[in-house]
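Yeah, one chain of the complex is gone here, protein chain that is, but the others are all in their spots.
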Amino acid sequence: MLEVKDLVTSFGSVVALDGISFTAHESKITTVIGANGAGKSTLLRTISGLEHPSTGSITWRGKSVIGMRPEDIVRAGIAHVPEGHAVISELSVEENMSMGSLFRRRKFKSDVAAAQDEMYELFPRLKERRKQLAGTLSGGERQMLAISRALVSRPQLLLLDEPSLGLAPLVVEQIIDSINILCRSTGLTVLLVEQNANTALGVADHGVLLALGKVVADRPAAELKADANLRAAYLGY
Amino acid sequence: MRAVSKVKQHSIARKSLRRTLFFIVLILLAGSTFDAYNQAQLALVLILFIGVLSVTLLTGISGQLSLGQGALMAVGGYCMALLITNKGYSIWVAIPLAIVGAAIAGLLLGISAARLSGPYLAGTTLVIALAIPTLSNRFMSVLKGDEGLPVDVGYPPNWFTKLFGEPSYEQWQLYVALPFAAIALFFASNILLSRTGRMWRAIRDNETAASLSGVNFSRQKIFVFVVSATFAGLSGALYGLRGLVGPSVYPVSLSLTLLTAAVLGGIRSIFGAFIGTVIVVFLPDWIEAVLGSFELSEQVSNFMPALISSLLLILTVVINPAGVAGTHLHKHK
Amino acid sequence: MNVVRNRASLSRSPRSFITTAAVVLAGALALSAVPAQGASTPGVSATEIVLGMQLPQTGPASPGYNKVDDAIRAYFDYVNSKGGVYGRKITLVVKDDTYKAGLTVSTASALINKDKVFAMVGSIGTQTHISVIKDINRRGIPDLFVNSGYSGFYTDPKKYPTTFGALGTYVVEAKILGKHIKENFSKNTVGIVYQTDDFGRNTVEGLAIAGVTFTAKKTAATFIAGTQGSGLDAQMQQLKDNNVDVVVVGAVASAFAAAVSSANKIGYKPAQWIVISVGADATTFQTILGARGIPAASSAGLLAGTISASHAPSPGEAEDEYVKAFKTINDGFNKGPDKRWDNNVLQGMNIGYLTTSALLGVGKDLTRPGIIKYIEANAAKLPSAALSPLGYSSSTHEAFTGFWIGKYDATAVLKPIDATRKVWTTDSAKGAVTELKYTRPAIAADALPKVG
Partner (left out) sequence: METFLAALFSGTSRGAIYALVALGLVIVWRGAGIVNFAQMGQAMFSTYIASTMITNGYSYWLGFIVAILVGAAMGALLDILVMRPLSNKKKTELLSSDSMRAAVPVIASLGILGVLQALAGIIWAAEERGFPAPYPQEGFTVANNVMPFTSFDVFVISIVLATLLATTLFFKKTGVGLAMRATALNAEVARLSGIRTNFTRSLSWGFSGAASSLAGLLITPTSNLSPNTLDLVLIIGFTAAVVGGLDSPAGSVIGGFLVGMVISFVSFYDTPEDVFLSILSVLLLVLIIRPRGIFGAKDARRV
């Protein structure tokens, strides 16, 4: 269980997260939605250790991750796929993918290869292009690669930041479906940040609505999806 | 709209003028209390201050890293020395012409450097700093090789001695440098406060955004180089007037000294440029004064000033990269 | 956001600017101020004579030269241990200008204004000295025994009345060696490798006066002073390709070592190496080649047979009375980091000795014009280790006009080439080279100069 309590993160005088509290349950997909600038990405970046909160607590399975470095948070089982198809264009697909499991090489030697094979199974297009430079991939393929890179670290919690950004609806559907399957079959916990609320709420179990750094709603996804007033007020449709 | 901007321009000019007058008064006050040696050192501060301003404008404000400002100083110095020794011009004519010479060199450099950025620009300018002094041997008959062209500030004109009495050589050095430093300060201050300065900062902070907002990117970059070269050329001419214009006066290390002064003081402000220059010029004396009370063997004492100043340099940069004058910039994003 | 904040920074109040700047400047003053001296002649009191020297003590140009100041100081310390000069002890203030002319102006100003030196002594570096010589002369400060063979400093005493040299000029030495080359190697192809500065060019000029000329890019190979570190392969290849069998080296000792290494590398074995005295320092040569894995015996072998000239005895002449005396003083008084006996130490000792004799000669009443006048008029009376008299007169301030020619033996000692040592003399202009008869005054038992 991921518990976030009274989290405050600010950049200079700009407060990005203003006392956020919510819980993401194990083996469920929790989605964080909200308009641009609501603080969604900052929330994920704070959980994964890229930003440092000024107050508040974040605990994963009862252990605080505050003050840990991003690389150690990954090692503790929390993988983050940041916004914008975060792959390294100058490296090949294979290299990008194996990057995520470098730290597991020594202890889990046999599993490293198995994890990669699973990813190639999940996203067969990556297998065809494994020798290509990541820079030559399409946007959707890059997103698949970024997710694979995170998943080969065998996380228990996956932080997914705007996977649909700039992708064709068909591709978005494919990616979201894969995540859904993965979560249901392996018991992975997912925290999905989306601007595209409909898609996100469609697949998620639970929804958290952010506005200007504050939580304005924290309810089951179906309920949120049905609340037309809330949607109109905070998401603009 | 136009009326408003005119008012603004006036207030900028007034502010710069006020600053310049304060500066002049401060230097004159300090100069009158200093002994001869420190007067000469203060003159050196004024001269190098102009050179450091060229770094502040180029690197601090417009974001282009040059390691070859010393070469532009050399251009200014040689232009002036040639005009004085071959044409018999007075320094008051030779210096402005030397500045024009340096500006032309800055234009050429700017045109070839406009496409370069970061370390590529740094590398090119560093090699320029290395190569330019070798020209003095290549064109031996005009530039006089390693022996160089001896020049100096000479003696004050009659009207000056009648008005102010006979100054010592050190005082005269100071009085010659002061008006130029004041003019440089005034112009630098005006540039920084004006729209041009904002445009340059925009180039530094975000090239793409700057070009989107209609700034002609490469033309501005070249313009910055020309302005910066003007400052460097003036500084180089005055630096040569301390006794000699020759390759050993403008070594590669001179360029690095200017950059060091700019960073130590705070690379984004005029005040920082001044403080940094004061530190660079006076630090060896301070270290010597402190070390004088210790008994050190010659082997150690020879290298102590270099060791201490280098350590201070590292410490300043690591503790506060914004420099002495830039403490207030040292905040989290 | 940046823009706004920067503007805020610029509009910080002028008052705080003034305050901070004033504090900084006041600090500069407080730390650098020196109490003014009351004496009528700067640098001279009842108990002390303060002398100033500037040279590259650190930096690329310093190796070798950084030993000269230690040697001069060692001699002064010896004099002080014997009671000083008329009860005044000699203090030598040394400033490091790292061979940057821009810095030399500051160090000279510090010596003159802050340390209030009576005279400058033994300064090293032609280019750096050019930047301050005019100012020093204008102030009437004695500029004694400058360690440069650049004739421009000395041949016109009206221009630089206070400046006196401590070496024979490069032109004089080259003319004398040129005569030797003309007479002994007329059948050979003579070439030169020289550094493109005053030293190298003056050498070429002197050789040309003697009738030894070279063709650019054929028998004359050049390099920029300070770059010999990267080897002189191309230069040696050029001389080899043009069948040069007598190589003149107009360069510093490390360049001579580089030339020999490069020649060795391409199997180039010229019949004769001829090296101007500045470059013919056996210790430097052996330190460099020796540590390259070439043992001292065989680096002496590479040096053996090399012809050079000198105005003084070779530091290797252990039997010479001056060498003997200076060596003892060096062992006892030199506190420098590297006091190994070599040309630089001998030269420093001799400058200390010359300075002391001039100070003794002027008498108790020491003034700046006094010492300048004394040195100019009494050159013949000033003893030194050199095998040539001092050439100072009202028409020239060149130091030693005489050189003897020698050849290095297998133990790296320069030995006279003639059965008995012959000293040759000439001027820095077109004058002829003639033989010089000079009997050097013997050194006193206490190794202090006896004047008068």
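Before moving on, here are some points about what is shown:
Order of writing sets the labels: A, B and C. Residues in every chain begin at 1.
In this section, a residue touches a chain if its C-beta (ideal position, glycine included) is under 8 Å from a C-beta of that chain, and two chains touch if they have at least 3 such contacts.
Since we're looking at a predicted model, the values are computed, not measured.
In the full assembly, the chain not pictured is in contact with A, B, C, by the touch criterion defined above.
Checked against the full complex, the one of B:Ser90, B:Thr161 or B:Ser310 touching the unshown chain is B:Ser310. Touching the missing chain, out of C:Ser62, C:Asn80 or C:Thr367, is residue C:Ser62. Looking at A:Gly34, A:Pro53, A:Gly100 or A:Gly140, the residue that reaches the missing chain in the full complex is A:Gly100.
Touching the chain that is not shown, out of C:Lys82, C:Arg138 or C:Lys265: C:Lys265 (per the contact rule at the top). Although one chain is not drawn, its touching partners on subunit A can still be listed: residues 48, 50, 69-71, 74-75, 79-82, 86-88, 90-91, 95, 98-100, 102-105, 149-150, 153. Remark: the residues of subunit C touching the chain excluded from display are 2, 5, 57-60, 62-64, 66, 196, 217, 222-224, 227, 229-231, 233-235, 237-238, 241, 254, 257-258, 261-262, 264-268, 284, 287-293, 337-338. Where subunit B meets the missing chain, the touching residues are 59, 63-65, 67, 112, 115-120, 122-124, 126-128, 130-131, 134-135, 137-138, 204-205, 207, 252, 256, 259-260, 263, 267-268, 299-300, 302-304, 306-307, 309-311, 313-314, 317-318, 321-322, 326, 329-333.
Here is the rule we use: only the chains that are shown with their structure count from here on.
Ranked by distance of CA centroids from subunit C, the top chain is A. Distance from per-chain Cα centroids to the pooled protein Cα centroid is smallest for B. Look at where the CA atoms of subunit A average out and do the same for subunit B: the two points lie 52 Å apart.
Mean C-alpha positions place subunit A and subunit C at a centre distance of 74 Å. Listed in rising order, the residues of subunit C touching subunit B in the complex are 2-3, 5-7, 9-12, 14, 17-18, 20-22, 24-25, 27-29, 31-34, 36, 57-58, 66, 70, 96, 99-102, 104-106, 109-110, 112-114, 126-128, 130-132, 134-135, 138-139, 150, 152, 196-198, 201, 224-225, 335-337. For subunit B in complex with subunit C, the residues that touch the partner chain are 15, 18-19, 22, 26, 29-30, 33-38, 40-42, 44, 134, 137, 145-148, 150, 152, 169-170, 189, 192-193, 198, 201-202, 205, 239, 242-244, 246-251, 253-254, 268-271, 274-275, 278-279, 282, 285-286, 289-290, 297-299, 302-303, 306, 326, 328-329.
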